[in-house]
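Below is the structure I would like to discuss, written out as structure tokens.
A single protein chain has been removed from this complex, and every other one stays in its place.
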Amino acid sequence: MAPQWLTFLSDYGHEDAFLGVCKGVIARTAPEVRVLDVLHLVAPQDVEQGAAVLASAVPYLPVPSVHLALVDPFRATPARGVAVRTADGSTFVSPDNGLTSLAWDACGGAVEAHVLDNAALWHPTPARTFRGRDVFSPVAARLAAGLALAEVGTAVGVDELERLAVRPPTVESDHVHGEVVQVDHFGNLTLNLERAHLEQAGITLGDEVELRCSGKSLVVPFLLTYGEVGRGRLAVCEDSFRTVTVAVNQGSAAQRLRAGRGEPLVIARRTSVGRGPVVLPPEPQVLSAR
Amino acid sequence: MAPQWLTFLSDYGHEDAFLGVCKGVIARTAPEVRVLDVLHLVAPQDVEQGAAVLASAVPYLPVPSVHLALVDPFRATPARGVAVRTADGSTFVSPDNGLTSLAWDACGGAVEAHVLDNAALWHPTPARTFRGRDVFSPVAARLAAGLALAEVGTAVGVDELERLAVRPPTVESDHVHGEVVQVDHFGNLTLNLERAHLEQAGITLGDEVELRCSGKSLVVPFLLTYGEVGRGRLAVCEDSFRTVTVAVNQGSAAQRLRAGRGEPLVIARRTSVGRGPVVLPPEPQVLSAR
Partner (left out) sequence: MAPQWLTFLSDYGHEDAFLGVCKGVIARTAPEVRVLDVLHLVAPQDVEQGAAVLASAVPYLPVPSVHLALVDPFRATPARGVAVRTADGSTFVSPDNGLTSLAWDACGGAVEAHVLDNAALWHPTPARTFRGRDVFSPVAARLAAGLALAEVGTAVGVDELERLAVRPPTVESDHVHGEVVQVDHFGNLTLNLERAHLEQAGITLGDEVELRCSGKSLVVPFLLTYGEVGRGRLAVCEDSFRTVTVAVNQGSAAQRLRAGRGEPLVIARRTSVGRGPVVLPPEPQVLSAR
């Protein structure tokens, strides 16, 4: 029988034993389940970041998996727990706060949902401030071990689930307003826009564009990859998830522009008179047997 | 046959390959064993912190497990290695420096111990400064794979093992002196006291208390969870491990109070004249199907 995968994304970090304790509960509950860590350094309580990361990662995770996602800001009435089945047979276990909603589409869309209200599956005396350990982990482990979805609790319509609205970019005739959605380990800035948005503003691959960000205005090339500019140079390019990114070759765009998640920026077509045609550098040949 | 779990706690961090190398030794020695990481960011050489974390985590880890714990400050005479069996069948492998002593009680108490002096189980030429790799990891792996406890070396009485003394709080008629035992990833401060200690000082749930810490004096509520105060507000509350905690809802108490591990603090009953009754806010309903 194939391994039963439980993927795990959270804002728990690595400085205390919260993560280890949840893995302990999963191992006690369903020792045959294998845990795959997606990310545990989501910014504390940042549901939007967690949702964006999970949506971009899920096409590369095992199918079917149980995806346990735990970013759970305290609210006057805490978000209920839900388990959501998607068309490809994947299951998302998380607070009903939109955290997994961006990932559902990548899995064919949500088709069935249940509230986690079957307390028989929980720790007998769950702590209010650590539902990850006492409710979500044991339920996710049971699901990964084969428990029927309906066993976790009351059915709820998928239309009643909370969904995140993604702020779209604003496309004008000669520029696009976007924002930084993610900063990766290398300092690359992932934006909330794709190449098509730039093309709608008359910007095409190979152009030089004006990049306005953090009070700066810079002229940078729009290229397929940041590898096409010199070391330490900025570029607007397409990242490995097909979204537009601002990057510095062998450096950190986040440091260079002093920009973080949520930072607004504008990418504008350059209209200066006399600009000659931009010559697109030859595309690097990947994995050539030089 | 059930998986054989080896849980692993250390102060090795993640910036070099020490941890990977120990896992390599475990995999070479006993490939069938599964490793569960509890925490590797114990502060360097901080045996007390490691002991406190392990004791709070162990009730949630698989039973039986071999618990490998490696925080090993250099001493003139290094702590001998020991393997300690508890009443529930768990086994703790660590230096004999008290690191696992707080966890034994949670596992029914220590019932058998052996010094790790059977060098046939070690790396042939163990390095003095990396016993984790050359002695503790291979011995723990062999135990997790089923080796009899007596094989690791000379028996020693459990009363001869080093134990940590936990500094208890001091309870006065109207206040309690405690200290910060742990700071978690979210900046919550776990104290060395439980709700009963506060009640002995005449403080009950729902009271406002005076919190003295780092030269500050603040009036904060004593509530069941920090979710009951507004965003960014301080509260004294019970954490998910049933110990008293100072927390900021969606913020960091460690930053707010500039307090770290070992910081002393006082929680005092407020006796000001004219204070009306404190109304406990309604308890949030967890996981309600709103």
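Order of writing sets the chain letters: A and B. Residues in each chain are counted from 1.
The working rule: a contact is a pair of C-beta atoms (placed from the backbone, for glycine too) under 8 Å apart; a residue touches a chain by one contact, two chains touch by 3 or more.
Quick caveat: nothing in here was measured; it's all calculated off a predicted structure.
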**Item:** Chain not shown: contacting residue from B:85, B:133 or B:256
**Value:** B:133
**Prompt:** Among A:37, A:105, A:160 or A:174, which one is in touch with the chain left out?
**Reply:** A:37
**Message:** Tell me which stretches of chain B touch the chain missing from the display.
**Reply:** 12-21, 23-25, 27-28, 31-32, 44-45, 73-78, 80-81, 115-117, 126-131, 133-135, 153-154, 156
**Request:** For the chain that got dropped from the picture, name the residues of chain A it touches.
**Result:** 2-3, 5, 7, 9, 14, 34, 36-41, 53, 56-57, 60-63, 182, 184-186, 224-227, 237, 239-242, 249-250, 284-290
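One rule holds for everything that comes next: only the chains that are shown with their structure count from here on.
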**Request:** Measure off the straight-line distance from the CA centroid of chain A to the CA centroid of chain B, and report it in whole Å.
**Result:** 32
